[in-house]
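With one protein chain removed, the remaining protein chains of the complex are shown where they sit.
Order of writing sets the labels: A, B and C. Residues in every chain begin at 1.
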Amino acid sequence: MNGKMKAVQITEPGKFQVASIDIPKPQHGEVLAEIKSVAICGSDPNILNGKVLKNGWPPYYPFVAGHEFAACVIELGEAVTTLKVGDRVAGEAHCGCGTCEMCMQGYYNLCLNYGNSTAGHHHYGHNTSGCYAQYQVYDQKALTLLPDNVSYDEGALVDTAGTAYNALKLTGVEPGGYTAVIGPGPMGLMSMALAKTMSSKTIVIGRRERLQVAKKLGADYIIDFEKVDDPVEEVRKLTDGLGAHQVIECAGNATAYFEAVQMTRKHGHVALISIPGGDGQEMALKSMIMNQITLHGVRANPNCSKSVLDLISQGGLDIKSLITHIYSIDKIHDAFDTFINRKDGAVKVIIHPND
Amino acid sequence: MNGKMKAVQITEPGKFQVASIDIPKPQHGEVLAEIKSVAICGSDPNILNGKVLKNGWPPYYPFVAGHEFAACVIELGEAVTTLKVGDRVAGEAHCGCGTCEMCMQGYYNLCLNYGNSTAGHHHYGHNTSGCYAQYQVYDQKALTLLPDNVSYDEGALVDTAGTAYNALKLTGVEPGGYTAVIGPGPMGLMSMALAKTMSSKTIVIGRRERLQVAKKLGADYIIDFEKVDDPVEEVRKLTDGLGAHQVIECAGNATAYFEAVQMTRKHGHVALISIPGGDGQEMALKSMIMNQITLHGVRANPNCSKSVLDLISQGGLDIKSLITHIYSIDKIHDAFDTFINRKDGAVKVIIHPND
Amino acid sequence: MNGKMKAVQITEPGKFQVASIDIPKPQHGEVLAEIKSVAICGSDPNILNGKVLKNGWPPYYPFVAGHEFAACVIELGEAVTTLKVGDRVAGEAHCGCGTCEMCMQGYYNLCLNYGNSTAGHHHYGHNTSGCYAQYQVYDQKALTLLPDNVSYDEGALVDTAGTAYNALKLTGVEPGGYTAVIGPGPMGLMSMALAKTMSSKTIVIGRRERLQVAKKLGADYIIDFEKVDDPVEEVRKLTDGLGAHQVIECAGNATAYFEAVQMTRKHGHVALISIPGGDGQEMALKSMIMNQITLHGVRANPNCSKSVLDLISQGGLDIKSLITHIYSIDKIHDAFDTFINRKDGAVKVIIHPND
Partner (left out) sequence: MNGKMKAVQITEPGKFQVASIDIPKPQHGEVLAEIKSVAICGSDPNILNGKVLKNGWPPYYPFVAGHEFAACVIELGEAVTTLKVGDRVAGEAHCGCGTCEMCMQGYYNLCLNYGNSTAGHHHYGHNTSGCYAQYQVYDQKALTLLPDNVSYDEGALVDTAGTAYNALKLTGVEPGGYTAVIGPGPMGLMSMALAKTMSSKTIVIGRRERLQVAKKLGADYIIDFEKVDDPVEEVRKLTDGLGAHQVIECAGNATAYFEAVQMTRKHGHVALISIPGGDGQEMALKSMIMNQITLHGVRANPNCSKSVLDLISQGGLDIKSLITHIYSIDKIHDAFDTFINRKDGAVKVIIHPND
């Protein structure tokens, strides 16, 4: 398909606007997709504002960001075998080269060719153009079919939900046990909702409105860390004095990292999802060793999309309750303003580039 | 057996001496053992000097410490079914209650009745009398039969070797891959030797004489951190730029904890064995998350003694090369002086209480 | 407590009756329990009828069988630390010696001292007296506290539910995936119900009334093998042509064993619960190898009771719907007649020895 399309271009740190640019062409193994729904990720404001330039995000200006999306396939490049025109799909940010040692083992989120697009690696919306646009090209490996009864808006949340799912796969979930989640943002709320699908009791630690959202979405217990002396102690009280079996860290601050370990029981597991700014963070190492706790770094969502979509399709995971706002692409500044400042109880804010 | 025996009593922090005390009597499930060989553990000086009183070690004075030993069974208490008089055995420090949730699952090192001797828990030489004595009583669960061709002195090293073995079980070892060990003390040297039994290439990071010991005992590569700019970079150079598959931390200082993660490859594993003084330690958390690395807290050596003894018996693990000095119990002060000050290249220092 | 109690004694193969015998006395680590509820297990008729004598079940006559129960602790033997008088408990059939290699690792269902009661092993109702009685003595390790909101009748089903739970722990359950269960008896129905608590879609293969019970209890799909050409093909149709992720075999006949593997997808897992009469059974070995399928032998329910009880307590597992009949101990022959001949849609038949 030839022609022009609307896309949100970042032109310098902190500046972005809707522009008219060429519709890209799919290469070997790629499809052209009409973007139906985009969800703003917590990392997007940092990419827009130049705060993660040291990671190579974005690698150049002008740049089109965005990586949480659902779309419709409208054109096939060469050698596309898993998709056809008309397919409704959910996307992932990470696309591995497919040939390195990590990709061959299924860890394409850890591709050894990270950043090397010639070798086939793409981190969409980070080092390769993303989905704040009417159309975009994607490697077939980054797309998963949407079940008929799953909407595009739900599909746009699968990248986030998949990361939460990966965290729970890594920690394991004991049915009948306790999962504590620190930080009731979108990632934390999805972690909580997913833990419940595996019959874990859930405890969410946070504050203010979002903690109430957690309660509304089904958290068994909530702990407002502004209202208690010691959240660790509160978790212990709820868990026979032993701590949670699994703790999912989604807050990304020093206290959260530290207390995540402290509220874990002996032989328990902690997943760390939030990426800190600097490498060095204080951890409760003595607690970790004395109690033989395992810590899992969580990078994105390899091979998680299908399971998450099946759960949504089967009615086991209510993901659409997280969507609070929907905007057209022309209202992109309003959308980001709403998301960043959590206006009107904003949780997940969606863009419809083609409305 | 009635009568008196020699034992090393700690009478107050920093003070200990050989005294004559009553030979203890075995209770239900216990045996009386004649202690043949004791190895000084790196934690023993801390117990002697009162540095770990906050952990309850020792719980009272006078106290008999010591927890790395091999012995001969000379008397049986009631209901002892796995041992008989004359059995040669190696000991473990941790004996779980046998009935709590953790013990029932095999994690007796994490017994929920820690410190409750009425419930059957013992941490020998820590909160229950230990082996710096001619005789001691032990629960049968804490003793493992020595194969005929394994000496008492080798048996006395099994508690340490078992902890290294537990670390490697937790990280997993990829044959043909790389295991980096930080800190070539006895624990690090055993970790290295055990990694070699699983066909991993080994890299030991340390300095001075002990690093040379590592080389002599078979380390494939050594890195003297005093002589290189950046040990992390050196490990990467040896591993195709990717880092080690497994890293075993046995140095217990801030730099070691931090660099352990940084020298681990994507999808790799780190075992933390050394227990820090305080809970808070700075860790390379961003590296850990971005590379989806797993950290394992290692607490002692549950169900490891038999495997370690089999390896020694089969000739696969040369453990006796770590023994540099042997003393009688009357020379206990000399023994500790040699061990603490690493005199004459001391690595493992052994006491023979009955010589 | 001294005195007499009612107990169901098997006096020879095929003969059993209620007799008055001495109330037993708890030994070291044991409690005396007042039996509140007993569930008839599918294996009980075989024990009564002498069909499993070669397994040593029962080891002598007269013998008291029965191993699925809930009870109230009324007297403590020596050294009981985890229970007190008045505690409401659910029981397990297997009690390991606690000191052998398997027990120490948490596999007390595989105790190396099987059958050696001197060493502390008991297989209640099999080689040690069981619960078809008003009172019985049990090792504290075989009892788990009932949450307040779980009834004795529910507690009596925990031994069966725990075995189903062990099967699912061994296979793993992929949320969003498919679990096929062959044989909708009590074990199969519990396997199905538990798979649902982990958000798996469930397919139950069976026939007649019990298949309808499966439907009523929430099975997503049922396949009546008498009404279709090929159950394997039917499973494939429901699973995108790929087969189920997990298959739980609970039927115990030659066709079931064979087809269990054939209806499993590539890289899938099969759990075999039903114990066949003879050792040799035909398996679909080529299918298993070509598709790299894993088969798990399932022996009982080590360390499963607490998780199952927590699930029931949290409302996640409706176990009481399986109970169709309740009898007093005096009606033991009616109870077995109802159970064996599946009268009035009998699924789980309960005895109340003290009513």
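One rule holds for everything that comes next: contacts are C-beta pairs under 8 Å (C-beta built on N, C-alpha and C of every residue); 3 or more make two chains touch, one makes a residue touch a chain.
Remember, predicted model here, so these are calculated numbers, not experimental data.
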Visible chains in contact with the missing one
A, B, C
Of B:Gly14, B:Gly277 or B:Gly316, the residue in touch with the unshown chain:
B:Gly316
Could you tell which one of A:Asn2, A:Thr81 or A:Asn341 touches the chain left off the display?
A:Thr81
Option touching the unshown chain, where B:Gly3, B:Gly86, B:Pro175 or B:Gly278 are the choices:
B:Pro175
From the list C:His28, C:Lys51, C:Arg299 or C:His352, pick the residue that touches the absent chain.
C:Arg299
Answer key for B:Lys6, B:His123 or B:Lys201 versus the chain not shown reads B:Lys201
Chain not shown, touching residues in chain C
102, 105, 107, 109-110, 112, 170, 242, 257-258, 262, 266-267, 272-299
Those residues of chain A that touch the unshown chain are 28-29, 78-79, 81-82, 97-101, 104-108, 113, 116, 118-120, 140-141, 302-303, 306
Mind listing the chain B residues that contact the chain we can't see here?
174-177, 194, 197-199, 201, 306-311, 314, 316-317
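Quick note on the criterion: only the chains that are shown with their structure count from here on.
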Per the definition of touch at the top, where is the C-beta contact count highest among chain pairs?
A-B
Averaged over CA atoms, how far is the centre of chain A from the centre of chain B? Could you give it in whole Å?
42
Residue ranges of chain C touching at least 2 other chains are 306
